Structures are given as C-alpha cells and as structure tokens.
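Of the protein chains in this complex, all but one are displayed in their positions.
For subunit A:
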Amino acid sequence: MAHSGISVLLEGTNFTRLLGGLFVTIKIAAVALITGLILGVILGVLRTFKNRLLRLILRLYLEFFRIVPTVVLLFLFYYILPRQLNFNLPADQLATLVFALWVAAEMSDIVRGALISVPKHQRESGLAIGLNRYQLYRYVLIPQAMTLEIPATINLATRVIKTTSLLMLISVMDVINVGQQIIEANNHTHPTGVFWVYGLIFLFYFLIDYPLSWWAKRLEKRRLERANG
C-alpha cells in the first residue's frame, strides 16, 4: 500500500537533506550577493565618470549579463569555459561566480541610476568645500544614493534567491536538486510525495523571499514619506 505523501518528508534523512540543499542555495546566493553588491557599487561609480571608453565597456558588460538568460550563462560557464579556456571550478563555486557577476552587472545600473539622481548642487557644494573626487563620492554622493537604491537592491536579492533554482541544471546539489532526488527515490512508495516535497520547497523560498520584499516595500514607503515631508 502506498504511504500518505507527507511522510516522505520524515522518511530517513530526507528532511535534513532538504535543509542541507537549502543551505547550499542560501550560501551560493549570499556569497554571490555580497561580492556582487560590492563589485556592483564600484562599477556603478565608475559608470558615472566621464571616460567614454570605460563607460562603454561597463555598459556592454551590463547588457551582456542582462540580455543573456541566466541558464545560458550558467551553461556557458559550466560547459564552454572549461573546454575553451581550461578554467575549471566545482559547480557550486562556478555558480557563485556567475551569480556574482550577474549581481554586479545589475547592481552597477542601480547604483549609477541612484548616483545621477542625487541633485547636481549636492555635488557642487561638495566640491566647493574642497572635497576631492573620492571624498565627494564617499561622504556625499554614495550615502545619498544608498537610500535611493536600497529597495531596488533588496528586490534584486529576492530575484537572485529565486533564480538559484536553476542551479540543478549544472548539477549543484541545491534544494531543488535534492528534492528531485528524494521524489525519484520514493516514487513507488510515496506517489504523492512530489506535492509535499515541492510544497516544502515552496515554503522555504517563501519564508526567505517574502520578508525581503516586505522590507523593500516598507523602506520605499518610508523614503517617500520622508521625501514629501
């Protein structure tokens, strides 16, 4: 007799395996976000400089990562780079790299947009007290851009976390991949297991992403209230 589906989650080490997969997911997303955000801020600042060549290169970088679908990027790095350039990394590190580069590209656009929307006379009054370019960005422009960009940044984070679900395609043992294995291994004994496994994965993603998007909304609302008050 087939078991009730929900018990598949409690069978053996299934639940801890799923949690382990979730941890891999979170780790890749977190490392990629942190490095990508830092790199993105730097690239975003560089994109506000006058040097045309630099701006063009960074623009091409952004467009490349924005236009090419993430799956294609993953395949490109996973299958093509090792063969063509002899550049080998374990799948999870490679995934982290691809995601970090993607985050950096998106973040550079967010930062650039926020920086150029800081009013021009803020820049001028910074220059007028003798700040050099580094100091101007460090103390005046970046802090003001931050408040503008935080909601967009959090939204980017939720997108990145969701997109980690593609990692199973390059065989990273993330939560989806683990879930898939559990479903396949228990298909005979727990025919409805697929519903419960994916239900749990849904819950995991929801629990991570919902607070983030709630936070982004709240910050945006507060910022608007402040700007109008």
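Here is the rule we go by: a contact is a pair of C-beta atoms (placed from the backbone, for glycine too) under 8 Å apart; a residue touches a chain by one contact, two chains touch by 3 or more; residues count from 1.
Here, contacts and distances are computed from a predicted model.
Participant: UniProt name of the unshown chain, from "NUDIX hydrolase", "Glutamine ABC transporter ATP-binding protein", "Sulfurtransferase complex subunit TusC" or "Aldehyde dehydrogenase family protein"?
Facilitator: Options "NUDIX hydrolase", "Glutamine ABC transporter ATP-binding protein", "Sulfurtransferase complex subunit TusC" or "Aldehyde dehydrogenase family protein" considered; the missing chain's recorded name is "Glutamine ABC transporter ATP-binding protein".
Participant: May I ask which residue of A:L127, A:I150 or A:L212 touches the chain that does not appear here?
Facilitator: From the options A:L127, A:I150 or A:L212, the contact with the absent chain belongs to A:L127.
Participant: Which of these, A:S7, A:T35, A:T48 or A:T147, touches the one chain of the complex that we don't see?
Facilitator: A:T147
Participant: Looking at the whole complex, which of A:Q135, A:T163, A:Q181 or A:S213 touches the chain that is not displayed?
Facilitator: Checking each option in A:Q135, A:T163, A:Q181 or A:S213, the one touching the absent chain turns out to be A:Q135.
Participant: Given the full complex, what residues of subunit A touch the hidden partner chain?
Facilitator: Within subunit A, the residues that touch the unshown chain are 119, 121-122, 124-133, 135, 139-140, 143-144, 147, 226, 229.
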